Every structure is written in structure tokens, then in C-alpha cells.
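All protein chains but one are shown in place.
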């Protein structure tokens, strides 16, 4: 697969590394609105800088990975589909439902292999949990708890353009919830506060949130977000059912343990997504390439992006109105 | 302290053992509406069976521990106060707020040392967590998660008279939340399902529930209840703050670990409250006796019972109405 | 059982508490060469101080627990047997084989219920390990590792009279090894150093030691001793076999875990034997009483004391001679 990367920022660099390490993909080109950033990254990974126009016009390029800034996603997404290229798009396609639906319509008319950057589904531990639940290891799933805390809050200017915690951060957890609950979600209840950085509150956002989802059969799901955990990236899932419980625990760099006067000490969790999801990013590329080769659907789809966004909208409305929101009312 | 025990059932037996083991208390008498049950227990613990009338009339008896069936609590509670005896009353005083307030009024007019059976506050691990939070080990407390699952659901006939999951089971977690959050709770949101036993649903109750509390400063608290956990009593607390996280983990009988072809296996959690809270029951008696001797307030109060009940009422209303309930509206 | 306690020092106090808590035993008398120590302890536990002469002469006393200083053990042991009283004797009966054999001969001529204070066999975790090995959970036992470290080294004057690390400290581990290996030990190899306190070396002793035992079928056992572990009492056992591994891990006061910038921290191990073996001391009394009532042998015997001492002698000789010692050569 000849793959072009659009976006040479932090997440673009993560993908460049994962693409290069994959034996079945060639990093054919890199685009960035700051051309010198594209050139620098191209130098590191033996690729070439190219404009997005040139990329979409180049018939030797099979696929694009969209890792540019959020407001540009939808347009590049549509151009990729229209030029017949497979597309792996970082989430979200857009911050609102209407624009997202437009992009999905373009995809319907121009069907190409399409995956969305919900990287956590590719994490080996979460994959193993999903598989164990599917195999009935815990009997019937009853409740799910997802804890997701970032090590540090983003700067206030980022927050202002982010679409808010539910669309920007909890969107990943909504996707995990949908994937693991494995049946329609019916109701959403949200509670949230600004406890960490007053500037986030002044920007109209929250930094600490708890959301409860209910499914058609009555399963309950708790999502727990904080923009700051001093000990690092806190990424845990607990699935509880009639036959037991599965817990995905935080991972550490090594298993070294020190015992001294102060107690028994193990390492703190890996610091952030670059470390924690390094394997997931590699597997995400592999799933995308393999799906394209085998003409099968990738593990994630553009539709998953739309559905996660609907949950974010519902959570936002629930927070404002102080009541549970029926997901059917979010159109 | 000459202490009389009212109630010779399961929880009464637990208390009889804890009383006997305490060097500062004498189990002076045992009452039960089934007189032979009182006699049998008295035989085991070298005490004597007595009627409640005789107990309240006996001036040598300093204190009563009320461990009879729930509907009798309020009346014995009032009689204890009126006869000037210290009282340790199993929760709840009553299942409704009005009756509870009446009992508290009687206590106001007849002040005696009074403690309520929120045994979990006396658990060594939860005590250590409380103290660490109070000492600022995690900086400013931001969120709290309380998981509380019973090993087995109660029989449907018990459920019918229990007052419902929020009053009967989550009441303990409401008390823990109040104690640990350490500031006024303002809003309550509840979600719940009947997933385990249809008979519980037919009795108008739920068996799986998630509640979110919000405090005056914006702290968030998640409570997670299930009437059944096949692996035993699941009793965990996680306090998260600006400076870190404290986790009270499940306890096991021993720390023995087996490693074999199937993995690395440690024991499942202790089965139920008799095992898990054995130390808490002993410390509860000690706190009661010491408070009485030193004329100080015990760690728990009748007021704590009233406040936990208000939270249960709010949760029930929230579940019915599908919206968050301001605690101020629960009178 | 009417039980008299000889010795009101630290270990005597531990036993006084365990005796009092047992419903089937009455602490009938306490003796100590410092009569006021016996009186003080008798006051605390509602008993009476008495001379050893009076104890052995008192026909209402069924049993004695010998917890006096080591040089007095053998004589009291013999007097107990000769006066027909059951005896629970703190280890060792004597520091040399000859004197120990004399005492055993007296016991042979005057058979009474007799147990030796190898308290660790009664520890719930080690009991569970023993039982799991016996039930074949790890298939055929192949190797055993016993780690035993004290929190602090004893004062040099104690060391001088102690009989040395192998007789004073590792004796417990020799007994555990014999109990768990469950077949004749054939060879002993010892290595040791003085690394902690030069005064111990000047007293002719070591403070750090590793011993390897070999059994008749070729099982290997590693024993690892240190007189000082800054984090507390380190008491671990690992049994490895054809079907897996069992590990007895250190125990902590609670399971509270803190996660912060410095890592994930759990409590250090319980500080010393009073905390770590509190349950074992209680079960030791119970086994002794029950054995006496049922006329069966207790879990430990005077013979176990002799055999552990032979291993200590072999280790000492191996250390001196720099070669493995056949246990058959220790008479």
C-alpha cells in the first residue's frame, strides 16, 4: 500500500513511525500546511513532502491517513473518497453531526475502505478483554466502567476549539462503551465540573465528568474522565457480569518493584498515549492495510464516529438540562 | 459497660461475639421476640435471656444494641433514649424520613450516647483511606468511586420489605460518600436496572444501580451496586485528587498465589460482610464503649442515618423522574 | 483446660493474650523468676502469679506453656512431663542435642500431650500452602525456597547466648523445610557472612546466611536469612513443582494503595512476628487444647525440635568445613 500522510504534527509523527515499521506499507508522501514540517518528517522517514492537491491527484497513492487539524478532517475525508483512495481518518470527522453526515454521504456515494482513528480498540489488552467478554468468560455482561484520565490538562486555547470534553476526550470512551456493550444505547446521563483549571471553565468547558449510559436490555455503563492525573495516563476498564469480572489495568514500563521503609512501590502508569498506545497505533495501521488488501471492513468505521458523536451531544444536553436524554432524540 | 443486645439473629450473633471479645463490655442480657433464640445465644456467650421490657426497666444496664428486625428499630431506639441508656442502633432507624425524624426528636429531648450501625466507617482499610485523604495525601479530593456488590441477591420476600436497594443496600455507600466527600451533597442522579432476578423486578425493585452525587464545590461521586457478584463481596473505594489516588482494594483470606498453566491465581475476595467486616464490628463496639466512657460523640450518629436516608429518597425519585434531584428538595 | 504460663516476658505476653481469647482454656497461673512481672501480667489477664514449684504441684493444673528463657526450658519440660501435665514448650528445648535427647527420654517415660512452639506451622497462609502441596496442586514438589528476614538485628549480648543464627533464627525455617519437603533430608550446605553488625561477627556469629538442603529423592531447598530488613519482617515461601508454583507472600495491615508521582505504593510488610503471626499464635493454642482433649498428637512434637536442631548443627559444621554435610553424620 502506497500511503500518504496528511498532517505532520504530534499524532502525524506517531503514525509515520507506525507506517514505516509495517512491512506492507510505504509512506509515499507527507503533507502539512506548514510545508517545512512535512519536509522535516519526510527526511526522517525517507519519504517526500507533497501538497494535498498533489496527493489526491496522484494515482499511485492508494490511501491517505488524515492526521491534520480537526476542522480540515471532513474535507480531506471527502476528497479521499472522491479520489477513490482508502482513508484512515483521525477522529472526529467533524465536531457536529450535520457536517459528519455530509461526509458519510460522500463516502456512501464513493465507497472506499475507511477506518476511523479510535486507536484504543486496537490495544492488545482491551482487545483481549473484548474477546473474553464475547466468549462469555464473565457470563452475561451487566455493567461496564471506563476510567480515562489524561496526565495534564490541555492549554485553554486548545479547549476553546476542541468542541468540549465530551466531543474531544470522552469520545474515545463513548466508542469503547459502544464496542463493549454490544447493544443499542438508549439513555445518557451526564454530570461534570470544572475542578482543575478555572480557564477551562471560563472557556465554557468542564474538566471532570461522570456519564452513565443505559442500554436496551438495561446494562449500565459508567464513564469517568479527568483532564489531569498527576501519576500519568489512567486507562482502565472493568466489565462485570453474571460469571465474574474482567479488569484492564494500567500498564507500566517495567515490573520492577522496590520495597523499603516507605512501602512496596511499583512504577506509575505509562505517561500518556504515545507510550500507552504504541502497540495500538501499530495494530491500527495493520488492520487498515489488511482490510484494504482483503476488501473487508476495518475494525472501526466512519459510522462509529457518527455514533460516538451522538453520545457526546446527548451527554452535553444532559449536563445542561439536568436530566437523562434518550439517544433517539439526538438526530 | 453493661450492655443488652436486642435481636439474636445473624447480625445479633456477630455483635454478641464482638461484645464478648471486648474487655470493657459485659453482655448483660439478650432479648429476642423468639425467646428461645435469645436463650440459645445467651448460653453460648454466658449471658441471660431477658424481655425488652425488663431490659429497659433494669437500671444496671447502661446501654442497648438494637439488632432486631428493621420495623422495630425506631421504637426500641426511643425507649432506649427515654430510659437513659446509651444506644447503638443497626441502620436504618426507620425506612421513612418522618418516622426517623420522630425518633431523632425523642433523642434530642433525651440525650444519650448514640451510634448508628454504619460499620464500614470502622473498617481498618477505609479508616486509613479516610485519614490519608484528610491528611492531604491526594491533594484536593476531586472524585470518589464506591463499588459495593453482594455475593448473592436476597430472597424476593426480603426485598419486598426492605425498602428497596437504595434504602437497604446503597444506604451504606451513601454514608461512606458523605463521610469521605466531607462537604454538602447538592445533587443526586440515579440509574438502575433489574438484571439478576426477575422476582426482584416484580417486587418493584432493582438489583443493579449506578448513582452520581455532586457536592457543593463540584466534587463527583460514583456509586456502583449489584446484588450479585459470583466471586464474593466486592467492596472497593477509589478517591482521586489533585495529588494522586487512593484505592481500597478487596481483601482475601490469605496472600497465597498459585501459578500454573492457567495463569497466576490469587484468592477471591472474602465472601461476605461477616468475614470482610469482622474487624470493623469489633472496632465499632470499641468506639461506642469509649465514646460512652469519655462522654464524646461516637464516629457515627443518628443524624448520619437521617442524611443517608435522604440520599436514598433522592436517588429513588431521580430514578423515577429521569432527572437529577436537588438534595434540598428532599425533606 | 487449666493452663499455667511460665514466663511473663514478651513471648509470654503474646501467649497470655491468645490463651485468654480461647473459650476452652483458663489461664490458671503465671510464673516468672521476676515475681512482679508475673503479678503484673496476672492482673491484666485476671489470673494469679504462682511459683513454678506450686504450679507443678497443683493437681488442678492440666497443662503448662513454657515461655521462659531458653536455658530453663529443658528442666521445666521434664518437670511438666513428670508431673503428668500437658506441655507446650517454646523452641528450643535446649541448644544442644544431648540435653534435648535427655528431655525427650523423660517424655518417653512420662508420655503427656506435648507440642513445640514452631508457631509458623499454624499460620493460615502457610497451612494453606502445605495443604495445597499435599493435595497435589503443584504436581510433584521439586524445589522449595524459604525467605526469612527479621526487621532488626538483636543486641550483641543476645547473640552471644543465642546459640548462633542457625539455632536461634533459621531453626524455624529448618522446621518449615522438614514439614513441607515431607521426606528425609540427606545433605546440608551452608554459606554465611557478617554484613550487618560487626559486633555479631565479633561474637562469633553471622547475620546473613544461605543454606541448601537436599532430600532423599533429590528435592532441593534454599533457605535465605538476614537479621535485618529495613521494610519489616520478610516471611515468604515458594514451593515449585511439576505442575506449578505456590507462593506465600508477605502480608500487610491493609490493602490500601496510593498512586502518585512516585509510583504505585502499597504498605510495607507487617513489622514483626507479633503482627505477622498473631493468628498463628491463636491457632497454636487451639491445636494444643484440641489435641489434649482428643488425645491426639499436636501438629508439632518434641521430636520436631530435635530434628530441626540436627539441621542447625549440620549447617554450622558445613559453614566451618566448607563442604556439604550428610545429615546421618549428625548424632
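Letters A, B and C mark the chains in the order given here, with residues in each chain numbered from 1 onward.
In this text, a residue touches a chain if its C-beta (ideal position, glycine included) is under 8 Å from a C-beta of that chain, and two chains touch if they have at least 3 such contacts.
Nothing here was measured: the structure is a model prediction, and the numbers come from that model.
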If I'm reading the header right, one chain is hidden. Which shown chains does it touch across the whole complex? A, B, C
Residue among C:40, C:112, C:156 or C:220 touching the omitted chain: C:220
Of C:42, C:229, C:314 or C:330, which residue touches the hidden chain? C:229
Any idea which of A:129, A:181, A:200 or A:308 touches the chain not displayed? A:129
One chain is left out of this view; which of C:143, C:162 or C:252 touches it in the full complex? C:143
Touching the absent chain: which residues on chain B qualify? 230-231, 252, 259-269
Contacts of chain A with the absent chain, listed as residue ranges: 21, 124-125, 128-129, 132, 137-138, 243-251, 253-261
Where chain C meets the left-out chain, the residues are 139-140, 142-143, 145, 149, 187, 189, 191-196, 208-210, 212, 214, 217-220, 222, 224, 226, 228-231, 234, 240, 242-245, 321-324
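One rule holds in what follows: only the chains that are shown with their structure count from here on.
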CA centroid of chain A to CA centroid of chain B, Å: 41
Roughly how many whole angstrom separate the Cα centroids of chain A and chain C? 58
Indicate the residues of chain B shared as contacts by at least two other chains. 243-245
